[in-house]
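Shown here: the complex without one of its protein chains, the others still in place.
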Amino acid sequence: MVGPLLKGLRVTFGHLFKPAITVKYPYEKRPVAERYRGRHVLKLDEDGREKCCACGLCEAVCPAGAITLYGAEDPEFKRSDVGKIAEVYEIDYSRCIFCGYCVDACPRGAIIMTTDYELTVPGPGRGHLYKDKNWLFEKRGGE
Amino acid sequence: MPKVVIDGIEIEVPPGTTILNAAQRVGVEIPVFCYHPYLKPAGICRMCLVEVEGMPRLLPACITEVQDGWEIYTNSDRVKDAREWLLEFVLVNHPLECPICDEAGECELQNFVFKFGEPRKRLYDEPFKYPTRYLGPLIVHQMNRCVLCRRCVRFSDEAMGGTDWGVYERGYRTIVGPYERDVFAQKYTFNMEALCPVGAITSNIYRYKTRIWKLDFTNSVCAHCEVGCWLDLGERDGQLLKVLHRRGYPSPWICDKGGYGFEYVNHSERITVPLRREGNRLRGVTTDEALEFVAGRLKGLVESGGKVAALVSPHLTCEDYLLMGSFMKEVVGSDYLDYRLYGGNTYPERPAVDSLEGVEKAEAYLVVGEDLSVHHPVLALSVAKGCKEGRASLYLIVTGDSFLFKFAAEHANPLPGKEEKVLEALASVLGGKDYASLLEGTEVSEDTLKAMAQGLQEKKPLIIGGSRLTPEGRVLLKGVGERLGITPLFLDWGSNSKGAFQMGFWSPGGESVEDILNKCVSGEIKGLFVSSMDLFRDYPNGTLVKEALSNLDFLVVHDMFFTETVAYSDCYLPATSFAEDGGTVVNMFWEAKKRNRAFKPKDESMPLWQVALGLSRKWGRPLGDFGTVEDVTPLVRERLSQVVEAPSTLGGVKAAHLKGDIPALFEYPFYRAGMRTDFCNAFVQLVPEPYVTLNPEYGDELGFKNGDIVIMEVDGNQFRMKLFFRDEVPRGGAIVSRGFSDFPITRALKGLWYRGIELRAAKE
Partner (left out) sequence: MIVAIIVVAVKLLILFAVLMLFVAYGTLAERKVSGHIQDRLGPYHCGPHGLLQPLADGLKLFFKEDIVAAESDKILYYLAPMIAIVPAILAIGVIPFGESITLFGRKIDLVVTDINVALLYLLAVSSFSVYAIVFGGWSSNSKYPLLGGLRSAAQFISYELILGLSIMGVIMVVGSFSLVDIVHYQKSMWMVVYQPLAFIIYMIAATAELNRLPFDLPEAESELVGGYHTEYSSMKFAMFFLGEYANMTVTSAVAVCLFLGGWYSPVSFLSWIPGPIWFVVKLVAVFFFLLWLRWTYPRFRYDQLMVFSWKYLLPLALVNILATGGVMILFGGI
């Protein structure tokens, strides 16, 4: 009866000195797969104009209904080369399932997915998970 | 009866049937661009080519009449090839901008390419490019996308009697569009946009906002006029973004007010919370507090012996009138309630015809006292249809008609205020009496009147009495009708006057709005409830309104915007728009129609029937237990089947306020008529400010130039506005526009829409 008890103590004591397998997450990060589907980024073209022409295909194809899109006209062609921009482009990350259909549907390659998976938001409530167009244009992380 | 076989299906059709119609009968689809059921066939686009056994060439289905024994193939290889080639040719210059185009999703070209086209393009050349034309705030024209079906041009020619919208140039340089205008807004512009099978003509209001498949369409009835066209309201996220007219009923066409006049629903200035007066400020309160406050104050007024009145817009639903009427009459015990806030002292009367088809069938028309194209635009199209086809002749006794005069056989264009004199003269002509004296000072010649009388006697006319007619004018017109053996069709202001009348929303003593306002001034009426109408904008006596409202102890306004009437109020209750609540409306032919709710009311907004219900509950005598508008509808249906007798209104106000140099008619411009049009941004852009119009010759006589800025003086009040020359204005008279909530033009009026004015050039 005592033997196994001691054996148990030996096992746990042995583990005390084994190197930990923990990844110290905020300080060190694991490598991400190249085709990882993380947060979306709306692309700009070479002239800094928005590529998105608010055609609504991503919105239509989104199985989670996470995308809200309203278009607007850009008569001077300053912000778009086709004269149509997304006035409202919101992704509700509390709904998004990161399936990538929006990226497939986009006829102009305006929306892509990056390897950035750090999407936690501060505070209670889900309002912070509603990301607007400015946030989606931001360049961070894996872009 | 010719017998034909279409794709193996045998059918017998009446002679003269086209291949397309025969195919539609057996349910065989033939793609078309230029064909439209309500336009004359043209055979332009060649999309509908079909193969007929024994014919060397393919035949256009939309214009070829079938012959007995034909075997028609709509799906043979030749036909398929023809369609593919045609679509390829169309796409040579068609830009591939479906992601941008607003038509995508309802585009016929898109559908046909998917169904019948080949996904290939063999011409690798730069497409021919045209600039985008922004034709004013209503439509945008992009020639690149045009497939040259000419539906818009044909509509303009066939239904509107010709505008400067046409086809210019040749071949691949062909341009469709207006020749000289930069702003194209012609009262029926919406139909051109709706007819366009591709995205060549698109709405500027809806431009790029969202995609068609994101909209939920709800069937409803237009709230601008009595014709009551069915509309499909396209809603997304509690915003009304697009209106379609899918039913093609009562007329295949609708006017721009119906098609584009919905922007006020989403207007950013809309106030959607109740407000209560505290000193000089209106402070936001909860609905419960507001209703409690209103009911308490009204109760206090009634208990201290004061009278309470209710003035409600004629654009609301029967449910609203029924419950508000019950509240006023049974709970408050008031005898003063009215809906005729556009002025005038007539009650609706049963018509002789029961539908627009009935109107179209008539052989002749006599229109008196209203510019139909402004207040009943679709009726005007129906009247014009027969005249344009030459079936009917049109006789007008209308001051300054802006649309129908093009079709009129005889147009009496009397000076403002003289329409009824001319009508009296006409009655005298028909009665064989002397009439020359009656025509003095009307600017109408005896010949015109004689020809008119002769024409009316030859063909059986439909008599249309406009909303400007006084009770005396109506009696005169009925006299004319009796002589010809016809009951006239009388028109009213607002979209549901008939319903309001039928629901008993009028003073049992026969008091007009003017009487009620006078009683407010004299202090007999101490409390007033105004709903969904800016009295200063629409009631033709701004001075009286001001006096009455400032004399009141308590004014409640139930509206959507902060109008001048609201500025006088003690409590503001937010109202819903026509899209946010259902209900029953009665159109000009006394036909009850059901309006459906497209989306839920914004914030605290409430329809009038809910306000009445809430007030009655706070009063302590609830009107009943109604949860939704559908619970009230059975009561409305019951009331609609009853016969209601109107009180006599003869001997009221007379058209005698004509002093000053120039008799002037105060008339709404088309884009300012109707409900809350001054909160529709596109319409405001089209008609930003009031103006005076004169006949060019008369203007020259007076020494003015087109576009001058003039000072109009009435009763010592001076109004500074622009002057334009228009041909339709009678010589010696003027037409002044009204319908501006931010311009106190109604101060110039005294209960009627005629007034003598003085004009002089403004000194810079």
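Letters are used for the chains, namely A and B, taken in the order the chains are written, and counting of residues starts over at 1 for each.
Keep this in mind: a residue touches a chain if its C-beta (ideal position, glycine included) is under 8 Å from a C-beta of that chain, and two chains touch if they have at least 3 such contacts.
Here the structure is a predicted model, which is why all the values come from computation and not from measurement.
Considering the whole complex, the hidden chain is in touch with A. Looking at chain A, the residues touching the absent chain are 5, 8-9, 11-13, 15-22, 24, 26.
Operating definition for what follows: only the chains that are shown with their structure count from here on.
Chain A and chain B have Cα centroids lying 50 Å from one another.
Residue ranges of chain B in contact with chain A, taken from their complex: 97-100, 104, 132, 134, 207-211, 213-214, 237. Contact residues of chain A toward chain B in the complex are 53-57, 59-60, 68-73, 75, 82-84, 107-108.
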